[in-house]
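Right, chain A next:
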Amino acid sequence: MKQVFSKPVSLKDVQTHFCPGCHHGSIHRLVAEAMDSFGIADKTIGCASVGCSVFLYGYFNIDVVESPHGRAPAVATGVKRARPDRIVFTYQGDGDLAAIGTSEIIHAANRGEKITVIFVNNTTYGMTGGQMAPTTMPGQKTSTSPNGRDVANDGKPFKMAELLSNLDGVAYSARVALNSPKNVLQAKKIIKNAFQYQVEGKGFAFIEALAACPTNWGMNPLAANERVGSEMIPYFPLGVFKNNENL
Partner candidate 1 sequence: MTALKRKFVKGNEAVAMAAIEAGVQCYFGYPITPQSDIPEYLSRELPKAGGTFIQVESEIGAINMVLGASACGVRAMTSSSGPGISLKQEGISYMAGSELPGVIVDIMRSGPGLGGIDASQAEYHQATKGGGHGGYRIIVLAPNSAQEMYDLTMLAFDLSDQYRMPAMVLADSVLGQMKESIVPNPRPTVNLPAKDWAVRGTGGGQQNVVKSLYLGDGEMEKFHWKMHARYQELADKESRWEEYQTADAELIVTAFGCTSRIARTAVEMARAEGIKVGLMRPITLFPFPKKAYADLSNRCKKWLTIELSTGQMVDDVRLAVARDAEVEFYGRPPGAGSLPTPEELFTQIKKFC
Partner candidate 2 sequence: MRYDVFCAGYGGQGVLLAGNLLSYAAIREGKNVSFFPAYGVEKRGGAAMCTVVFADGDTGSPVVGEPSVSVILNQLSFDKYAPKVKQGGSCLVNSSLVELAGVTLEGRELLAIPMNQIAIELGDVRMVNMVACGAYAAATGALSLESLQEALKDALPERNHKLIPAKIKAIEAGAAAVFSARKA
C-alpha cells in the first residue's frame, strides 16, 4: 500500500502532553517539516524556554538546551557564537518572550543573531495556569485579570512581529496562524522560509504563531480554534512584516 502520510523524521514517535485542541503540536510539526526539508535535524540545536514549550527535547530528535525564563535568545546567542555552523532556534511562549524576556529578544534581534525564533502567542500563560500575558486581548478574562484586561491599567497587547520588524538586524519577521487548513499551509511555507534564512546564513528570522489554548481559555477545542480567527487575527494581523534578503 502506498504511504501517503507520515511523521516528520525530526519528530519523535511519541504522544505529546499538550491538551486537546492546543496548537503547539501543529507548530512542532511544521518546525519539524521545515527541518526535514533542509535535512538539518542532525545539526540543529534547539533552545527550549519555560512553559509548555519546555519539553522540546521530548518531541524533537535534536539536541536541546533548556533556557531560563525569557533568556532563550541569549542562550541561543551563546550557542550560535560557539557553534556558528549549527542551526539554532528558540521556541518560546508569550509570557517568556514578550514579558520577562523582552530585553533578550530585542537585543538578539538587533544584533542580527543568525538564529530562528518561533514565538507561540496564545494570549495567556499556559503551563502556569492561565494568567494574563503581555499579549492577552483587551477585555480578556484570565486568572490574574478576573474582570478582563483593562488597557488603562495594563496597556494594550504587544504586537511582537511588527515591533521586531522595525529593527535593522531582523531579516525576516512574520505572523502565522494554525486555525484553518489554508493558514496552516501558509504557516508551513513561512516557517520554512524562516529556517531557509538561517541555512543561507542571512540573519535573524522571527515567526509569531497565533495559537489556541482551550484549557486556559475555558473553551472547547472547536470554540478555541474559532476564537483565533474571530478575535486574535483582527488584532494580530497575519503576514510578512519584514523580508530583507540583503542582510
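Picked so that all candidates are chains of the complex that A comes from, given by their letters.
By our rule, a residue touches a chain if its C-beta (ideal position, glycine included) is under 8 Å from a C-beta of that chain, and two chains touch if they have at least 3 such contacts; residues count from 1.
What you see is a predicted model, and the numbers here were worked out from it, not measured in a lab.
S.K.: Out of the listed chains 1 or 2, which is the one touching chain A within the complex?
M.R.: 1
S.K.: If we count contacts the way the header does, which residues on chain A are in touch with candidate 1 in the complex?
M.R.: 41-45, 47-48, 54, 57, 61-68, 71, 74-83, 86-87, 103-104, 106-107, 111
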